[in-house]
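A protein chain is absent from this complex, but the other protein chains hold their places.
Entry: chain A
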């Protein structure tokens, strides 16, 4: 039983660390802000979540200490992670950060132009 719980904990923490490493590599390798936001908002959320689950299981099953604060932390990460990605990409687009040249289609440009004209910016 001890071996089983230990391996589950190790599995979760390993997956979490792998996803965080992928986030870091993605932030270096991907060409522009918008593709980097993909790596940052998805992999980081799941990576930190997996590590927190591993820590929670370790303290619950092995040290016999049930800590609901970790579960609340997971919930808050879920709520705030995607909002952060959304706000950063949106404000960069409005501030005029150009997408990568390989971008094949841009429906958003005209919409932002229209919005700026309406509000009298530029």
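Rule of thumb we're sticking to: a contact is a pair of C-beta atoms (placed from the backbone, for glycine too) under 8 Å apart; a residue touches a chain by one contact, two chains touch by 3 or more; residues count from 1.
The criterion applied here is as follows: contacts and distances are computed from a predicted model.
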Among "Pyruvate dehydrogenase E1 component beta subunit", "Energy-coupling factor transporter transmembrane protein EcfT", "Light-independent protochlorophyllide reductase subunit N" or "Na(+)/H(+) antiporter subunit E", the UniProt name of the subunit that does not appear here: "Na(+)/H(+) antiporter subunit E"
Touching residues on chain A - with respect to the absent chain: 19, 22, 25-26, 29-32, 34-35, 37-39, 41-43, 45-46, 78-79, 81-83, 85-86, 89-90, 93, 99-100, 102-109, 111-112, 115
